[in-house]
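A single protein chain has been omitted; all remaining protein chains appear in their positions.
A, B and C are the chain letters, set down in written order, and residue numbers restart from 1 in every chain.
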Amino acid sequence: MSVKEIIDRCEVLFEDVNFTSAREWKDAKPGRKVVGYLPIYVPCEIIHAAGMLPIGILGGGSDLEVIHGDAYYQSYICRIPRSTVELGVTNRLDFIDGMLFPSTCDVIRNLSGVWKLMFPEVMARYFDTPQNYRKDIGGEFYKNDLRELIESLEELGGVKVTDDDLRNSIEVYNENRKWVNKVYQYRKDKPWKTPSAEIYLLMRAGEVLPPEEHTQMMQDYLAAVENEERRMKDNCRVVLNGSFCEQPPLGMIKSIELAGCYIVDDDFIMANRMITTDISTEGDPLENIANAFLTDSMPFPSKFEPSEEEKGLYLADYVRQSGAEGVIFAAASFCDPALLDQPLLYHVLDDQKIPYIAFQFAENSGQMQPIREQAGTFADSIKLWSAA
Amino acid sequence: MVKTVGIDVGTGVVKVALFEVEGDKNEWIGKRVERIRKRDPYKLAEDTMDDLLKENGLTRDDIAYIATTGEGESLEFHTGHFYSMTTHARGAIYLNPESRSVLDVGALHGRAIRIDEHGKVLDYRMTSQCASGSGQFLENIARYLGITLEEIGELSQQSDDPEVVSGICAVLAETDVINMVSRSISAPNILKGIHISMSNRLLKLLRATKVMEGDVMVTGGLALDTGLVATMAEGVADPKNKVNVTIKSDPDSIYAGAIGAALWGGFRYEKLQELGQLQEAS
Amino acid sequence: MCADVTTDVIKDASMLKQKEMIASNYDKITSAPETGVKVSSTFVPGNLNELTMCFDIANNLPEINALSNAMRKKTGAMISDAEKMGHSEDVCTYVKADLGMMAKGNIAPNGKPMPNPDMLLLSYTGCYTFLKWFELLREQYKCPTVMLHVPYEGEGKITKNMRDYVVKQLKEEVIPTMEQVSGVKFDIDRLREYMKDSAKAEDDLVWVLQSAKNVRSPIDAYFGAVYYIGPIFSAFRGTKDAVEYYSLLRSEIEERLAKGLGPVTPEGEMGEEKYRLVVEGPPNWTNFREFWKMFHEDGAVVVASSYSKVGGVYDYDGFRHDPQNPLESLAEYCMGCYTNRNLPDRTTMMADLVEEYQADGLLINSIKSCNSFAAGELLMLREVEARTGKPGAFIETDLVDPRYFSPANVKNRLESYFQMIEQKRQGGAQAA
Partner (left out) sequence: MKCYIGIDLGSTTTKAILMDDNMDVLGQGITNSRSNYDTAAAVSKQEAMISTRFTLFHRAFEEIPQLEGKVDDFLGGLERNFRLEQYLEQLQDLRDTCAGFVDNVRYKGMEKAMVEALDTTFGQLAEEAIPLFAPGAERKSDFFRDIAGGRFMAISEEVAKQADLSYDVLLNVYDKSIIEVENRPPAGDLAGKFMRAMDKLVTESPEFDIKDAELGKPIQEALDVELEETFVVGTGYGRVRLPFPKDHIRSEILCHGLGAHMMYPETRTVLDIGGQDTKAIQVDGQGIVENFQMNDRCAAGCGRYLGYIADEMNMGVHELGPLASKATKVAKINSTCTVFAGAELRDRLALGEKREDVLAGLHRAIILRAMSIISRSGGVTDQFTFTGGVANNEAAVTELKKLIEENYGKVTINIDPDSIYTGALGGAAFALRAAQGDTTGQEEELGAA
């Protein structure tokens, strides 16, 4: 398959606010269940092990006309909950059997209650991850929490989830993560070959496709892109940070690259690489999933950082590992976790003399001119002053 | 010496500057400004440049580097594009080497930029969408008051009891102003009130860039509005504001972007010649 | 909650007592450098006052500092300082007011410098902002930080797993750190003693809040309640002072009730009670009196509010601190705080209050800063309207950011709401 074919497919999936592919998956066999989850993270392994399709609900994107969603949210709340409610009210999520609302922020937390009130017939669960990282305390709590999740899924699907089912799913996702990481690594090495808009679309496809299919897709993409003739441009390299929950419009990603910045690392859709290592398939699988989160998960703003010294260092590491020359903070407007975290991250970058800029977006931002302007000036100054 | 052109395509006005550049030396040899007035800005930019070249007995082939800025990214005939803040910073240094920050106030946006002595952008802030403090707004109000743009500055300085406009939104502010007219508030007091509110907003942006000292160069179309410049000067003089800066403006401030583009064009031209890359970049 | 406003408003014995208590706590904190008392910074919801008392640690509550600064019109400048330091316009202004206060030399309301805390005690995570707020404070103070993760009541109940988790954290993280910071050994019996007093004060508070069920309520359960909840939501739960304060308060309200008096307002006795409202959401602090005036001027009394439950829900499902099971009850206290309950439960609570307190409807004051309260309130409004059949209304302000209080706007909406209630009554009468 050519790059174009793969990306076209991804684009179709991305733009489809009716989730046709997931509906088709569900209809292919009677009794199949689909479980939606909001950002940032839920362990998809568990949903997969219950024989269900986990799909990421990442808002309505830039083209969804939000009519009813606004009726439920004040103007100073970010956009993702309103477009998600819009999807719900307009029956675009009517095929979803269960919804998980992870521990991300007050908005998503309260959205779990909104869902219970508005769609009482759908299983809606708030999903808590521990903020205490001791295995005997947070680990224990999380393991029990996961068990409760399994029980509710078992009830929903009328199935039993065995340890072997879990181990099998862990393997599937280990493989998927391996390829996600390869794609990210490839872009760090040759950003001119892999426009970030493509990488983004490729990752978004993983939010609605079964993991096995997505893994194959990434393999195909990497094979195809290697043969693609793409010229290196006089761009600088940046890490993008802050878009972990509400997703920016594709136009913003394109605009940043158009204005002279290669995005070489980002925190879009983190669920697919939240766990940074392979999860072990030996021993108690639930314990392994729980412990992986405690010890080997990526930092993100909703997670408390127990150590003062460590706070924010990860970002400087990303910059170093990707050979970037600066950081662009792009947070959703009104996103408390991202915006409250930013000053702390600024301090780390200041210490390490890494340049950065910051701006905000909404998933439906239309005017890209100010974004091009800022990203462009940033690229200009890196270019002109490192050349001088 | 090579010749370079800087074209600044704005939302209200197109500005073109023609330079001769070599290393650190440069000479400004031509300029032209044209209000867009509902014409196609790209076509207008092209025509304005060609006119300017003709006036100087030149053709496009005589130009080493045509640099665009502002909204000129998609002009096909350019050699390269620099973004507004980069060019305004450079233009400000050209107009006044003591500039350590720039307030660029144009038709729709306001920007505060902190720069170093070489014109490098160190920090910046832009007005958000809600911007009653823009040239466009002032133009509408002037129109309503029956005043020409050139009169604004002078009138504002005659104010004895400025009436402050509230609100963030230009639409609502316009209603405010209309209401003031009906309460017989004089035009100078209305204009000064608008200047005060714009100035507060702009100085707030400026402070947010952590500029502490040095000259603030006002660029963009509103640098010509002496009332606004004077009001800002009063603002920084107010000890409450705790900034130790001096507001400066220049009759050529409206060209800052075009100047910066032309100069950066010259710089980049030499760089690229060294690297033998000019072909690729254009 | 704020000493200097109380004085010129109400001069009852209970108020004087409260003023004295608050002043002495600030003195205790600001004199810490001389006395060697250890100070912890902590938040109102889920505060572990009885526990900190066991280690002789004084409690400083940044939220209270922020709101009392707001009442004295100081937060505007503080917030703008914090925004200059790089904080976004969009985030909770409590945090910014606090950080801005630090930038301004951290002067306590008694005019003396606030000492740096010896410990940051994050004992409630029902709002994510707290997490970030503490990371920011920790960066500043670099002192030991205890983090108690309080799971959200997402499914509307406290499970054994949740309780065990909190208790385990108390035992193995919170208490050891406190011992280390203070050098005092933990004594569970001391904790039990304090909790006995907590429960006593809680009983009286609940009586006071419920006195609003009387038609012609003797109190205002929103504006007035701000003062009533002050001691128990801050550094005094578990103290003898609090017990005394609440019993004084109760007797004063009993007296008002007996005399058939309505609430006291900053402008004196309130006139006729025309409208009875239930209010969801915190009040605005920057224009507190002006805001209150818009209600009492028009004869509107708030008979119940969710804000009187942020630091503990005592009057709704009967929770009391339990000396028999001190740690478990602390855990349940934290998890039961109003904003840690899920939206369906909060909605039911508001609908019940409208009914129980014979209110004319639910008014929501939606706070720009606070997603914890605000995200979902519009749905809550619809639900409560549908369940009670009473009209609701929605206004928007902020806690401590003066920029977001638009008097004309708020007044316009309130007036229209009151007119609506009025028209409905007349219409109902006509139809009948």
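Rule of thumb we're sticking to: a contact is a pair of C-beta atoms (placed from the backbone, for glycine too) under 8 Å apart; a residue touches a chain by one contact, two chains touch by 3 or more.
Quick caveat, the model's predicted, so the values are computed rather than measured.
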| item | value |
| --- | --- |
| Chains still shown that are in contact with the chain withheld from the display | A, B, C |
| Touch with the omitted chain, as defined above, among B:Gly23, B:Gly57 or B:Gly146 | B:Gly146 |
| Touching the absent chain when the full complex is considered, from A:Val35, A:Val66 or A:Met217 | A:Val66 |
| Listed residues B:Tyr65, B:Phe137 or B:Tyr269, member touching the removed chain | B:Phe137 |
| Touching residue (missing chain; options A:Ser112, A:Asn144 or A:Ser365) | A:Ser365 |
| For chain A, residues in touch with the removed chain | 62-63, 65-71, 75, 364-367, 369 |
| On chain C, residues whose C-beta touches the chain left out of the figure | 271-272, 274, 296-299, 378, 382, 385, 391-392, 396, 406, 408-409, 412, 415-416, 418-420, 422-424, 426-427, 430-431 |
| Those residues of chain B which, in the complete complex, touch the missing chain | 11, 38, 40-42, 108, 129-132, 134, 136-137, 143-148, 167-172, 175, 178-179, 181-182 |
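Note that in this section only the chains that are shown with their structure count from here on.
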| item | value |
| --- | --- |
| Touch-based graph of the chains, sorted into line, ring, star, complete or other | complete |
| By mean Cα position, the chain sitting nearest the middle | A |
| Separation of mean Cα positions, chain C and chain B [Å, integer] | 49 |
| Chain centre separation (chain A, chain C; CA means) in Å | 36 |
| Sequence positions of chain B contacting 2 or more other chains | none |
| For the chain A and chain B complex, residues of the former touching the latter | 234, 259, 369-370, 372-374, 376-377, 379-381, 384-385, 387-388 |
| Touching residues (chain side chain B, partner chain A) in the complex | 71, 73, 81-86, 109, 118, 120-121, 124, 126, 264, 267-268, 271, 281 |
| Residue numbers on chain C that touch chain B, as the complex places them | 83-84 |
